[in-house]
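Only a single protein chain was left out; the remaining protein chains are all shown in position.
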Amino acid sequence: MSTLAQQIVNGLVLGALIGLIALGYTMLYGIVQLINFAHGEVFMVGAFGAHFVSLRLLPADTPWYTALPVMCVTAVAVSVAVAVAVERLAYRPLRGAHKLAPLITALGVSILLQEVVRVFYPGATAPLAFPRAFPDGHLVLGPVTVLWTGVLALAVAPLLAAALHLYVERSRLGRAMRATAQDPETARLMGIDPDRVILATFVLGAALAGVGAVLYGIHYTQIDTAIGFQNGIFAFTAAVLGGIGSIRGAMLGALSIGLVKSLAGQYAWGGAQYDYVWVFALLILVLMFRPQGFLGRPERVRA
Amino acid sequence: MTLVAERLFMSFGGLLALDGVSLTVPDGGVVGLIGTNGAGKSTVLKAVSGLLRPHRGEIRLRGRPIHHLPAHAVLAAGVAHCPEGRRLFAGMTVEENLRLGGHLRRDRHVAKDMARVYDLFPVLGERRTQRAGLFSGGEQQMLAIGRALMARPALLMFDEPTMGLSPIMIRRILDTIALLRNQGTTILMVEQNALAALMLADHGYVIDLGRTTMSGPGTDLLADPRVRAAYLG
Amino acid sequence: MTSSFVRDRPVTEAPSRREPRPAWRSAPGAALVLLGALSPWASAVIPGGAYPGLATLQFFDAPYLVTGFRLHLLLLGLAALLPRASRAAGAGAAVIALVHIAFLAALGVLSFGGPVTLAGGALLIWLGRREPAPEWKLPSRALAWPILVAAFAALLWAVSAMLTAGGQSRATNPHGGAEFLSFLGFAVGLFGILSAYGVLSWLSALAERHRAFSLTVLLACAMLLPLTEAGTGYWMTVASTIGIYAATAIGLNIVVGLAGLLDLGYVAFLGIGAFTAANLAHVVSFPVAALAGAVVAGLLGVVVGAPTLRVRGDYLAIVTLAFGEIFFRAAQNDIGGLTGGANSIPGIPPITLFGQGFDQPVGGLPAGFLYYALTVLLVAGTMAVLANLKHSRTGRAWLAIREDEDVARAMGVRTGRAKILAFLVGATLAGLAGAVFAHKLGTVGYESFDFSESVTLLAAVILGGMGTVPGALVGASLLFVLPEKLREFSDYRLMLFGLALILIMRFRPKGLVSS
Partner (left out) sequence: MKSKTTGVLSALLAVVTATGTSACAAGKTETAGSAGGCDTSKGTLVVGVIAPMSGKLSAIGLGIRNSVQLAVDQANAACAVKGYQLAMDAQDDEANPDKGAAAAQRFADDPNVVGVVGSYNSGVARAIQPKIAAAKLLLISPGNTDPVLSRGADFATAPKRQYGNYFRVVGTDDLQGPFNARYMVQKEGKKKLAIITDGKAVGESSATEFAKEAERLGAQIVIREKVNENDSDFSSVLTKVKTLNPEAIFVGSEYHVAGPLSKQARDLGLNVPVSGTDGLFDPQFIALGGKDGDVATSVGAPIDKLDSGKAFVDAYKKKGFSDGYGGFGAFAFDAANVIVASAGKVTASGGWSGGLEQRAELIRQVQEYRTDSGANGTIGFDQYGDSVNKMFTVYKVTSGAWKDVLSDQFEAK
């Protein structure tokens, strides 16, 4: 029983962190139907940005309540800057091209970003220790122990997802995003500039990924140039599982992936070595029987 | 002259869609475009509103060239386009649809204009929090018109506003268009229902295979035997 | 499924109202390129040593002689005087100049000729004429055959030159990388000039009309590669690896290019074929093992294809990605004792035929030639399959599904059957290639079949040109030759590769060979 509870918490923490990346995937796909494989790399550069500011710019004795916000702001700034640059330089020229062209570009961007960080960031050829910018130690709830960083992730990720949801539902820009997602041509007739909407989507997704990167770093205490790719695939899977285009769905999908990975490692056949298999098997099953994912709209409005 | 389009050429994948169309919409007037399916009527509207870019030719709004502008800039310049098939945002409420219509506006009169739309179409006001997808065809067309009005356009373009509606609704929509004209809005409309269009229009153009084949005051065209034979059956 | 938003934008071509530019406008740019070509390329004394210490930099040692890259620049500069050629020639010259400026900068030397040439190239690109290529009449058969033979011979030369440009060893030729990229720049220029004059489309139309003859000559030329400078064991190995991936990519081209089903886990079929053959290697002969690999992969292709009946578009892509990941994990964990897990399956014997081991040299030909020949046949075979399917009833059904599945169904296409057939054929071809892969490499392990390999294959199909017969071959060659040649840049190798992907998609989003 206590093991089950512990495994559930383990899974939820992992899921919450993946969820912050998944939000970017789901928004972007919802609006431009682009699988932006480089989004994981946007997350990765955010982590390195935070690492840099903490180790090189902040004095060593900066208390965590100062360091953490500074790192978050830096990570967000770096992620957003990279995402905007990628959108302007790599994706925008491809509007109107065949649908698979941006996919290959995304792959190229992904390789390029990983390599640029690996070659030019000092020490990035190996995993780097991430600064511990949060109180060490853990919360003990009966048989379950959670690191404070895990508690933070569990609190912040759903909060940000909710904030994003509200923003998209209530704000003028959010409305423009939803309109573009539903019917881009008519959205243009409403005076919505698709370039601005797409750019805004990249910015929002990157900002969330930046925050996610800091939470990820302080929780797992190490980063490397490959964290973007692996977690990016998980995040994209989560977005599809939850119903692509849906913000709540992305969070829900990510939490389910975390849970399945964690619980399958404990209880399913094959143990931890097959945990990925169960995650992807779940994905296939869900898509076969509910192709739109958990919360996706069954049929899109536009033909 | 509110809008002047001169010698527009456009082709899709080698097929000529517009082959030198020219037309003029005077201030405060109603201009009707008629023609068979695929004649290029909708393409003209899309070219004006910036959804498509003509390969050659010029479109000027009050003397200012707009053919190179993106759609949102054309709207900002004062041209609203009420597209074929209504194209509402079905997942959004009436109110959200109207707000999107006034997306570019930053002035304080948006609420007043929304109230005016509700006055014009009371049914929308009653159901303002319902999703647009739940509405009947006629109600959807009302919402589409209301949405276009929210931009306070100088020129309002309708693409097949009566398509697929019941005769009563057709009457209702055409009355509304007439009312808008009387209030001073300049209108360019595409209609397959040539009779309705020409009755309403001050001036009409017949478009065939991407060319203007005839033009003249609406009543003259209505009287023309060739038009009667081809479009009025 | 909805159409992509990006496609809803106006699909218009650029307005072509511009007057044709007079030919003389390219003259200043051409003059600058020529001037750059003939000027010395370094203006400063190289730090840390006397000037002759860098005598190996062949573009230093004889500043006014016509050698290597200098000749390329001269040719491009002269070609730029032809009105249509100026933009392509300018691009080629600019690439060469950039490569050399960067190379000299890395040595801490300022380039003098480089900026001049770069300026000339930029001027040519800017002022050059853009207009559609002229169309040429196709010649009679008597003339067509010799022309095709000459064209393919030129292709063979180009391939060989491309492979050997810059030499093989970095240690003995430290600037080999720069030489290669510089040659690439020349090739880009040449390619562009030919295409600007419509020669390439003319040739491909010619080849299309005489398809059987072209294929024969192409095959013969491919078999002659070992006789060129590229005929070393190393290039034979690399070329046969490329061949295997090309055959796999052609199989993927059927699934993605013809039927429009995006598959992100395709490398699993290569793996299934390889593991099947590896398990059978000591039991049965190669042809049987290869057949078994193809059959098993084909059957699993049907299993993976089954969800296509329910899932569409990008969702299908995710399902295939999931299958690919499941295969990878299962192979890593030695499922059923079939994959060797972390230890991989070692000691797979080379293919032998009439007592001749395929890894041994035959006659004067380099070792690895037999594998090369086998993969050439494999590629030719899969290309024939693709070409035949493309023009068959099934192929038309696939194309209909690719354009619009609902319409296809309304037209009476049995879409479910057609889609599963696409997976079946694609997977079978990959399985066959996998069997050759296993024997050639001698060891098969799960690492060879991870997600990035699937992505590379997909990139090969898209870069080459979706749905085209030579596209996958061109794409696979590019994706496997480029990293191999870029080895000279060690640290920057993958970075350049990523950049190349982005640039190719930016400037040729339909792929290098578009239909």
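By written order: A, B and C. Residues from 1 in each chain.
Heads up, the rule we're going with is that a residue touches a chain if its C-beta (ideal position, glycine included) is under 8 Å from a C-beta of that chain, and two chains touch if they have at least 3 such contacts.
In this text the structure is predicted, and so the values were computed from the model without any measurement.
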**Request:** For the chain that is not shown, enumerate the shown chains it touches in the whole assembly.
**Result:** A, C
**Fill in**
Given C:110, C:220, C:288 or C:342, the correct residue touching the omitted chain is C:342
**Request:** Taking the full complex into account, find the residue in C:190, C:206 or C:280 that is in contact with the omitted chain.
**Result:** C:190
**Asked** For the chain left off this view, which of C:260, C:368 or C:511 is in contact with it?
**Response** C:368
**Message:** Using the document's contact rule, name the residues of chain C that touch the chain not shown here.
**Reply:** 55-56, 58, 61, 66-68, 71-72, 75, 79, 82, 136, 154, 157, 161, 164-173, 176, 179, 186, 190, 194, 197, 199, 232-234, 237-238, 241, 332-333, 341-344, 346, 359-360, 366-368, 441-443, 445, 447-448, 484, 487, 490-491, 493-494
**Item:** Touch list for chain A against the chain that is not drawn
**Value:** 3, 6-7, 10-11, 13-14, 115, 118, 122, 125-129, 138, 145, 147, 216, 220-222, 224, 226-227, 229-230, 261-263, 265-266, 271-273, 275-276
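The criterion applied here is as follows: only the chains that are shown with their structure count from here on.
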**Prompt:** How far is the middle of chain B from the middle of chain C, if each middle is the mean of its Cα atoms, in Å?
**Reply:** 50
**Complete:** chain A and chain C have mean C-alpha positions lying a whole-number Å distance apart equal to 33
**Fill in**
In whole angstrom, the CA-centroid distance of chain A from chain B equals 43
**Request:** Would you please write down the residue numbers of chain B that are in contact with two or more other chains?
**Result:** 51
**Fill in**
So chain C residues touching two or more other chains come to 10-11
**Item:** Residues of chain B that touch chain A when the two form their complex
**Value:** 49-51, 70-72, 75-76, 80-81, 83, 87-92, 96, 99-101, 103-104, 133, 147, 151
**Asked** Of all residues in chain A, which touch chain C in the complex?
**Response** 29, 31-35, 90, 93-105, 107-116, 119, 180, 184-185, 194, 233, 236-237, 240, 270, 273-274, 276-277, 280-281, 283-284, 287-289, 291, 300, 302-303
**Message:** With touch defined as at the start, can you tell me which chain C residues reach chain A in the complex?
**Reply:** 2, 4-11, 256, 262, 307, 310-312, 314-315, 317-319, 321-323, 325-326, 329-330, 332-333, 451, 455, 458-459, 462-463, 466, 491-492, 494-495, 497-502, 505-506, 509-510
